[in-house]
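Here the complex is missing one protein chain, while the rest keep their positions.
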Amino acid sequence: MYDDVFIHLKDRSKEDEVADINVNTVNKYFGDVHVIKDISLDIKSQSFTVLVGPSGCGKSTMLRMIAGLEDINSGTISIDGQVVNDLPPKQRNIAMVFQSYALYPHMTVFDNMAFGLKLEKRSKDEINERVNEAARILQIEDYLLRKPKQLSGGQRQRVAIGRAITRKPKVFLFDEPLSNLDAALRVQMRVELAKLHNELDATMIYVTHDQTEAMTLADDIVVLDTGIVSQKGSPLELYDKPNNMFVGGFIGSPKMNFMPSKILSKSADSTEVDIMGMSKISVPKLSASSSEGDAVTLGIRPEHLVVNGDSDGSWESKVFVVEKLGDVTYLYLEKDGEPLVAEAEGHSDIKVGDTVKVGFPAGRCQLFDSSNQAFK
Amino acid sequence: MTILNLLFIVFLGILFFIAYFHISNYLLDSYGGKSVKRYNIENSIRVIVFIAPAFIVLFVFILYPVFETIRLSFYDKFGREFVGLYNYKWAVNDPEFRRSILNNLVWLLVVPTLSTFFGLVIANLADRIWWGSIAKSIIFMPMAISFVGAGVIWKFIYEYRGPDNTQIGLLNSIIVSLGYEPQAWLTIPIWNNFFLMAIMIWIQTGLALVIFSAALRSIPKEMLEAARIDGASELKIFFSIIIPYLEQTILVIWTLITIIVLRIFDIIFAMTNGEWQTGVLANLMYDWMFRGGGDSGRGSVLAIVIMIGVIPILAWNLYKHRQEQKI
Partner (left out) sequence: MKKISLSSILSQLLLLFFVIVWLIPTFGLFISSLRDKDLLAISGWWTALTTTEINEIYRMSGMEAQIEEDGYFKIKGTLFEENSGKKIESFGINSKKINEFMIGDIAIFKNESEVILDQDGNYEWRSKSEFQNKKGKRLFTTSLSPPSFTFENYREVLFKEGIGRAFVNTMAVALPSTLIPLIICSFFAYSLTWMKFFGRDTLLAIIIASLVVPLQMSLIPILSIYNDFGALFGVAAKSYPGVWMAHTGFGLASTTFLLRNFLKSLPNEMMEAAKVDGASHYDIFLRIIIPLSIPAFASIFILQFLWCWNDLLVGLVFLDQVPSEIILTAKLKELLGSRGENWEILTTGAFVSMTVPLFIFFALQRYFIRGLVAGSVKG
């Protein structure tokens, strides 16, 4: 009879070490489609974790399983040490912000934010206090008596977040909350979300397909690809050391350039590769599984390509599009049908049709073997 | 029963259903949610609470009767003794039945077609005229009136007085002023069917009209403008863009009116009571439900014949539903 309590206490005692949310070999099928494949995740208490990936990768499904909106086919999800597989959402101590905001159109902003509290049968004073507090944090005090349709997109978004805040949950779940906003507002809300996380000290799990949001907001990023975790780590870990070609290509904008290459020789601390027959370079990375003569892919970010400057390997390329953004200029280069994007200085005088010398420092590139795994 | 008593049972009847849902859900809300087990039990019971009343009504008033009617059609007039195909054989050889089937077929051919046609024409006319919405309202109005009310309205139009009297029926008055003999329209076999159908067309055109109007509004304006820029005439646009665009709507309206016409009863019951060769299946069935103390076997056969008429539509609807479910 006391077992439950006991286990609970035991878990609480280890709270500092134990992850707040634990996902253990979870599987999910929609009919015959296997959308989540044996995913295990530890999400630390009070961290801001971003699940990122292209559409259809299972990131929203994962979030909805944590929320209790989707059943789990196998595996367990625990929050704060308690397995929540069969618990309804309201007992998981979570709050969720939806992509479409999902505000109740017939209720005022105040009632939208108070709905959950009213269902919990809180006292009037407490409801007032909590709603006003949330409204203050989100600066929507002036709109409390309006209906959602009288609000702008950004204001609606704040109400949706406010609705989550009033319930003082342990975990906040965000399902692509900014994707319906225009670009300028998105940047602004991003900053406010980061501020909010600092203020509330709550665990936040955030789903997005936008790697910029992931990079800017996250303590930890989880990159999902077709139902599996491709890589988990801090933003810079993912940027500097992608596990595989998918993560390399997904993180960073513009995208990492990929060039077909071939291993010429291997040494103790580097691998020498030939890039499309134009250039040879010795990369300080290794892979036990590949051998001389293997085809590999070399990845280099546009910002690491050096145009008309000193670099380790270099070749000549023709410019066919120039995009001037002010702070930087992107050059679209072509060599033997392989497109490349390179970053040049903002006021570069390179024109379409010019031939430029391109190269990169060996330490900046990545190598991926034939199964797309990165060299270490 | 006094009016006060009547009001009381009306109030009670409605309150009963509200109370059922409110009390059962209130109990469930206070029971569930305290543990995983209770939560699961609560959920299963809740589904039953939500579905049960509708399902029971559906079962008692639709599902069971369909099978019972089929069974009764093979039994004698009291539904006691099995008589095989006797009732069906009777129907095939009964002149009244044959007349009704024939009339029903003519109704099915004429009414949906003309109602749909008028509806389409009027919707198109009204769409481009500033007083079109008033016109639509007026033509739609008969939809709100009962078939019996419409029957009285039209009986007044068809009213017949002897040749020496002043005609108070509009139709005969016109006929007389043109120099012809007045006619008792509803008693002229074959033709009287068409005078009855006119009533139905008068009513159902409104239905076709409003649905077409809604569909017309959904045609992208850009598409029509593009056609005009390409130099198409309005008539050309109507036939090669609007009609094909509305193909699905035309079909839907046509089936909708077909279903209504198939079970047409009130108009004929009120106007001629099936006399002068105007009977249709539904009237004949009503007749056999009570004629000679009622014959449930023959009545059931007639109901089944009406049902057979809707089976193709039923199958088509189910097919479409399954297609939608797949998406």
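As written, the chain order gives the labels A and B, with residue 1 at the start of each chain.
Assume a residue touches a chain if its C-beta (ideal position, glycine included) is under 8 Å from a C-beta of that chain, and two chains touch if they have at least 3 such contacts.
Quantities reported herein were computed from a predicted structural model and do not represent experimental measurements.
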Next on the checklist: Given that one chain is not shown, which residue among A:130, A:167 or A:209 touches it?
Outcome noted: A:167
Checklist entry - Pick from A:53, A:116, A:242 or A:359: which residue touches the chain that isn't shown? => result A:116
Item to check | Residue among A:45, A:82 or A:99 touching the omitted chain | outcome: A:99
Item to check | Hidden-chain contact residue, picked from the options B:36, B:102, B:157 or B:232 | outcome: B:157
Checklist entry - Can you list where chain A touches the absent chain? => result 64, 67-69, 88-90, 94-96, 98-100, 102-106, 115-116, 119-120, 163, 167
Checklist entry - What chain B residues would touch the chain not displayed? => result 1, 3, 6-7, 9-10, 13-14, 17-18, 21, 25-26, 28-29, 32-33, 44, 46-47, 49-51, 53-55, 57-58, 60-66, 68-69, 72, 79, 118, 122, 125-126, 128-129, 132, 135, 137-149, 151-157, 159, 166-170, 173, 202, 205, 207, 210-211, 214, 234, 249, 252-253, 255-256, 259, 262-263, 265-266, 269-270, 282, 285-286, 289, 296, 299-300, 302-304, 306-307, 309-310, 313-314, 317-318, 320-322, 325
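Please note the rule applied: only the chains that are shown with their structure count from here on.
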Checklist entry - Roughly how many whole angstrom separate the Cα centroids of chain A and chain B? => result 57
Next on the checklist: So in the complex, the part of chain A that touches chain B is made up of which residues?
Outcome noted: 86-88, 90-91
Item to check | chain A-facing residues of chain B, complex | outcome: 33, 36, 39-40
